[in-house]
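Note that one protein chain is taken out, while the other chains of the complex remain in position.
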Amino acid sequence: MKPFYKKFSEKFIEGLLMLSGTVTSLAVVLIVFFLFKEGVSVFNQEAVEEGYVVAVNKKNSADHISSEDLKNIYDQKITHWTPINGKPDSIVLFRLEDISNFYSDEQIGENFEGLPTCLSSVVDSLPDIIAFFPERYLAKNFKGKVLQVDKIKMSEFFGGKEWFPTAQPSAQLGVMPLILGTLWVSLGAILLALPLGLAAAVYMSEIANEKVRRVMKPLIELLAGIPSVVYGFFGLVIIVPLIQKTFQLPVGETGLAGSIILGIMALPTIITISEDAMRNTPRAMKEASLALGASKWQTIYKVVVPYSISGITAGAILGIGRAIGETMAVLMVTGNAAVIPHSILQPVRTIPATIAAELGEAPAGGLHYKALFALGCILFLITLFINLTVEFITGRNKHQKH
Amino acid sequence: MQLPDEHKLASSKKRKQAIAFWIFRIFSYAIIAILFSILSFITYKGFSAISWGFITQMPEEGMTKGGIFPAIIGTLYLVCGSMLFAFPIGVLAAIYMNEYVKDGIIKKIIKQMTNNLAGIPSIVFGLFGMSLFVNKLGFGDSIIAGSLTLGLLALPVVIRTTEEALKAVDDTFRQASLGLGASKWQTTSKVVIPIAFPNIITGLILSIGRVSGETAPILFTVAAYFLPKLPTSIFDQVMALPYHLYVISTSGTNIEESRPVAYGTALVLILIVLFANLLANALRKYFGKKVKMN
Partner (left out) sequence: MNKIESRNVDFFYGSSQALKNINIAIKPNTVTALIGPSGCGKSTYLRLFNRMNDLIDNTRISGTVMIDDQDIYAKGVNVDSLRKKVGMVFQKPNPFPKTIFENVAYGLRVNGITDKKFITERVETSIKQVALWDEVKDKLKKSAFELSGGQQQRLCIARALAIQPSIILMDEPTSALDPISTAKIEALIYELKKEYTIVIVTHNMQQAGRVSDTTAFFYMGELIEYDNTKTLFTNPKIERTQNYITGRFG
């Protein structure tokens, strides 16, 4: 009985351990599943908010319209029907509130019970009209024609230059400004962090004595431990006003502020990883260089750095990864304007900041919500790519050295 | 071909080295200076805001006055909740990885997946937590949804630190125990884990430090803007320190007037992290071997 029990419990425990071991894999699979399920479905959606319709006169030959055209019509950038159905007539724009120009309050009714009929006759009476109104006011025997709005296209999504997900009548979901904003800010961050971080890594691994190193190491760890909101807060109260004053800007919340804060936040990653790599340079290799009459500095840049270059690269790439994925600090200091940035002294908006700022207001399951998940997918893919690159670099190097 | 003059060469080498080393030294000190300026600025500004009342009272007057008690409690709940989930699973997973599974495809996959999980940005955890725990499983914005989300985020950290702690245990201990006829689990639980225990705890402390400052994952899974009461069940929303800092410094009703509260909150957050790091370092020093965070 006893040995059987023992054997059984051993097996049971091993099973339990194995189960725990699979949790991370399960989590990754689930994350991918939920993220992409919601994210990809954005391409199955019309750009018009659910519950709204776009209607035209029934003699109008157009039967569908792209979200970009729709937006341009309502922004009065397109004023003639030419690009849509080829006829050179000028477009008559109609919004729901315009109904009062055509009908009196009595005709519409106190509870809008007359509204559907009114809308129907307005659309019927104006051949060049385009109307945008809630679907519930669509009369049963509507005398106009409801236009089909095109589904969101990949090219619109990735190539679009405007991110305006709550725009009426059609949401603009161009992620270009967000992707560019993310890259700009991260690039700026790494340009600031790389020289500082590498210098510190060299200093700690090759120049400073053991005592200094023992003090610096935990300080760098502390730098890594400070929460990102605290960095964001610090940026907000110190760096943002500083930038505003220095450059005489209307607002200090700029890409530069984001880069500075992200740069500081990327430092520990860069330092720890590249310092580790440099310390792994075999002692014999350094001694060989010194024995040939090279100075310590020559040895560092001619031997130590080339030897540990893959580790240094890995540190730099992971630093970029950290910057790209960072949310709160960026959200607090970059000003979050979703336009393609032309200078680092303009407000920019990154992908993570967009998700954080907008998800709270996006109704679950709606277009906006799905679009934010699609942003999450992009972010996930970027960071996955970064991690795989780093693994490739460090892995390849392991083979080379043994 | 003229050989370079010995003395000129030597002094030029020396000069270049001196310049380079000075630059490196200055850059390194600059980084330390940045750290200290952040710490001291927040300490200086936050110190006057912190008092017994600040820690034990509810927020008042649109969060421009009063304390941050509910946020502290909320963060406490979230830290406990996430660790209740991540710590046992993480430790068991690390034991499985280090003591049980043999080198091979399974180990490789698990390792890869753990690495991938560690690399996912925290906002993506937030998205995931919202769609699975809040919406799909119907927990709503709640302590449990937030804790599970934070727990997932902390899982790779716990696994890594535990693995390093286990790796630091000399193989001879295992062999000796197995040689005495102990089973694998007996060896692991009676010999390996007790030796690795201090380092495992160090890892736990570091994950607590990390989790208590995370904001992005709790934005949409638990955090309440303003909720001047304590939670009564795990399905309640709570306030949390990092989110509170975010809210009062960017979108409160009166940003300027709530600055002192913001400084105080930031200082509390920093103190938590500082305390966690100091404790972890002290433990490391006390017990010798080192556990790495990254």
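Every chain is named by a letter (A and B) in the order it is written, and numbering of its residues begins at 1.
Just so it is clear, contacts are C-beta pairs under 8 Å (C-beta built on N, C-alpha and C of every residue); 3 or more make two chains touch, one makes a residue touch a chain.
This is a predicted model, so every value here is computed, not measured.
Trainee: Based on the whole complex, identify which of A:L26, A:V40 or A:L290 touches the chain you can't see.
Mentor: Answering carefully, the residue with contact to the hidden chain is A:L290.
Trainee: May I ask which residue of A:K302, A:H342 or A:R396 touches the chain that does not appear here?
Mentor: A:K302
Trainee: By the contact criterion defined above, which parts of chain A meet the unshown chain? Give residue numbers in ascending order.
Mentor: 209-210, 282, 284-285, 287-295, 298, 302-303, 306-307, 400-401
Trainee: Extract the touching residues of chain B with respect to the undisplayed chain.
Mentor: Touch set of chain B with respect to the missing chain: 1, 3-4, 6, 9-10, 12-13.
To be clear about the criterion, only the chains that are shown with their structure count from here on.
Trainee: Can you work out the whole-Å distance between the CA centroids of chain A and chain B?
Mentor: The computed centroid separation for chain A versus chain B comes out at 23 Å.
Trainee: Which residues of chain A touch chain B once you look at their complex with the stated criterion?
Mentor: Against chain B, the touching part of chain A is residues 6, 9-10, 13-14, 16-18, 20-25, 27-28, 30-31, 34-35, 38, 195-197, 199-200, 202-204, 207-208, 216, 218-234, 236-238, 264, 267-269, 271-273, 295-298, 300, 321, 324-328, 331-332, 352, 355-356, 359-360, 364, 372-373, 376, 379-380, 383-384, 386-387, 391.
Trainee: Enumerate the contact residues on chain B facing chain A in the complex.
Mentor: 13-14, 16-17, 20-21, 23-25, 27-28, 30-32, 34-35, 38, 41-42, 88-90, 92-93, 95-97, 100-101, 109-110, 113-117, 119-128, 130-132, 135-136, 152, 155-156, 159, 183-185, 206, 209-210, 212-216, 219-220, 242-243, 245-246, 249-250, 259, 262, 266, 269-270, 273-274, 276-277, 281, 293-294
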